[in-house]
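Left out: one protein chain. Kept in place: all the others.
Note that the chains take the letters A, B and C in the order they are written out, and that residue 1 is the start of every chain.
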């Protein structure tokens, strides 16, 4: 029994954090909110060159071929930096989904493009009405009636659905399934899609950890400097306890997220259950952290000019996406209590 | 619209508080925990002489003939003093239940005895397995299959069921319904019993208000005196916020309890709903107050020698009795959402 | 105790309901927090004023109906039940006007109140400063005596002035005696925002609307007529009305009753399991509790009683309730909760997410809940200050 990441995994995390501090400071996040696409090709290029975008893509097809456990800390960093890019969709979900469900030809066509940053691939699975980043995608993997389809962007009719998080570009899409778009059906499709849904929830959970931790860090910075009644407000017990409560929530969500990544990577029989525990706890932790952060910032954090809301709104969105805390607890409840 | 008690009602409350300060200080409560019966005939006599025990008994039969609105503040005082006596059962529930359901002869037999303190009357209605104070009762009003029966104590087989609150003597009872014990059936019984259940819940809610307020008062006393780190612990913000949160809960349960008493007294169409709102809120408030009180007392409040637990355990018991907060919210939910 | 309405109160309620049914815009006005929406809301306020619904509790001479507090509560219930527009004039009507009634001169009242009621002048509050939020007594904006012109010259910066970019006037505290200690030597001024030396900068709120403003004052002249309640008496004047505002008029129960009712409706439309249903029921009960609590307070005030530190209980309760209600709504909406503005799939035009963001300000403004809980502990329960 050994619950720790490898030196390589930790080194990758450190490297990505350094990259994001440079390439994705808050102004870059903010710019994505008001840009036409919400997408920054330059940032996407950096993430691709780093190896993040293709991390899970098939090694036989130009990817790095790593697994959920290698990815989880990197997704946490994406959360910490509130990265405005579809890493969750492309890297955490789409690449493994293609690998699991598509034939060699399709993989040979798309995995290299995905890994090299040439093509953005995103997903729309049953259970959600929305496709993230459909506006910049080249290919969208879509579920209908238990079948998985791969639909080129040109064949989609997109309707923009504005999110509270300005860098999350959501769309409802209309499309026609056909023999040409069909990737898989039957058992293969349902197994691959179930795994994809778990990967989406796990990736969201990992990002929520990073978002929450960063909101706490921003707040620590603020309350250490901000003075009222002749003292830094961080010296008041109420402020201390808000932040301590938030930290407890985050730090006890963390090992559930890491364990879920481990179980997914190993194909553990309980992996879906582990993912649900992780997502439930991470969604709740981020919610508590957001509340504490805003309250401790006071009016300053309530202004649009301050960066806090960029993180907070992402946390709200990801908290509900890929299954809310309550929905994931319900799944755990089914396992514990039956049906 | 006028939301305030009458000078008479307030004067009665003040008088009862003075009486209880004298006749029912904490040592009297404590003594009831270890006495054989849990009942203090001397205290019961005082409460009878005050007019409390017979307050709701039929004026035509020796009672005072007052209603729920006249009683509610007095029950709150009984809670404040943690009175170890079946006022809820005899006065709030049994006397009006007899009035509503029994014929003249039965009323003539029992109402004067109840009002004069000669006889203790208690109740066992469906929805609860337990009869409070069956050991000192002369008559128990019991529900079975929609019928209301009046069973003399001698005809009961009692099994003691120890409560965490040592002064609450609970019993399961075995008895044989007969034509002689039958008080009412059909519509008359079901309507009277429904009202009785509402009165029980309302009375418990009123006592919970008093219990909660007193736990807060005890705690204020403690934290004002107790010093740690060179200061009264009541000067620490965490302690202040625990108590402020508890006070908010109690003070916003209070008007719901008073409104429920008003609605019961007026026979308002929504009276059951109002009772459920009151009981739900009062149960929750007392629970929060108990937690805050114990935490702010620290180890001292955790000792059996300290009086806090006498109040706290009563609050736990009454919080669940006559329907828990969640059960009463479910009843409100049925009204709002249907079925 | 008598919780029923008198025939006159019933009639008042019905009249309000009928007028609102006939006059509330069928499609919601755009947010009053940007210039265009603000202008539309000014029209609405004028319409309210013309029908004498703008300030029901004021004397008729100033455009009111001399309504009792009970009637005011009823009007508020009807107003929010009808889904009527936000009140852009509220900071003047609910925060400044009570102070004018208590401390203003007759001339001030006659000059200011009718124009306020008709929204000819819309007022912003100017309490907070960059260095003085929860700690209001730490403010540093100052007013220097100008004997020659018979008035004062104001300088400094006010911040978080709600809708300040669109308002006409601002009320606020300024330091007139820099030598006095923190809570003294302040004066309550009425400041024309179009005066020379005033610069107003819109500041975006959490939801993106320009709901705030920074107001910079550089040697702005204010005549003696616009001092409210006496020189150096600003703190006492401001505090004397804070409690009753926080305790009664700042947020009337009608608002939360309407939100709770909409939440029940949302639960029915989207379906709720027993867990979420319990949360909805809590909201409903809490809103009822707040209504009844307010009725207690109104009765006490009508009996000649006053509202003291208990007002802090009030503020903590409604602000936390508002947050809980919106959180429950977002849970009911699931992934659609994040949709806002013109998103075609948004439920109720994204009103719940918008309301959620507004609700989150509740525990912060009008004195943070942390400060209110200190006040409850110290001044209601009697715990020692540090």
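Criterion: a residue touches a chain if its C-beta (ideal position, glycine included) is under 8 Å from a C-beta of that chain, and two chains touch if they have at least 3 such contacts.
All values derive from a computational prediction rather than experimental measurement.
Colleague: Looking at the full complex, which residue from A:19, A:32, A:184 or A:280 touches the chain that isn't shown here?
Modeller: Of these options, the touching residue for the absent chain is A:280.
Colleague: Of B:35, B:190, B:224 or B:324, which residue touches the hidden chain?
Modeller: Per the contact definition at the top, the residue touching the missing chain is B:324.
Colleague: Of A:223, A:288 or A:318, which residue touches the hidden chain?
Modeller: Missing-chain contact among the listed residues: A:223.
Colleague: Please output the residues of chain C touching the missing chain, sorted low to high.
Modeller: These residues of chain C touch the chain that is not shown: 273-275, 278.
Colleague: Considering the whole complex, not just the chains shown, which residues of chain B touch the missing one?
Modeller: 128-130, 159-165, 168, 170, 172, 227-229, 233, 236, 238-239, 291, 294-295, 298-299, 302-305, 309, 313, 316-317, 320-321, 324, 326-327
Colleague: Where does chain A touch the missing chain, residue by residue?
Modeller: Residues of chain A in contact with the hidden chain: 1-6, 69, 216, 220, 223-224, 231-232, 234-235, 237, 239-241, 243-245, 247-248, 251-256, 258-259, 262, 277, 280-281, 326, 329-330, 332-333, 336-337.
Assume only the chains that are shown with their structure count from here on.
Colleague: At what distance in angstrom does the C-alpha mean of chain C lie from that of chain A?
Modeller: 39
Colleague: Name the residues of chain B that each touch 2 or more other chains.
Modeller: 237, 241
Colleague: Using the touch rule from the top of the page, what residues of chain C touch 2 or more other chains?
Modeller: Where chain C meets two or more other chains at a single residue, that happens at 370, 373.
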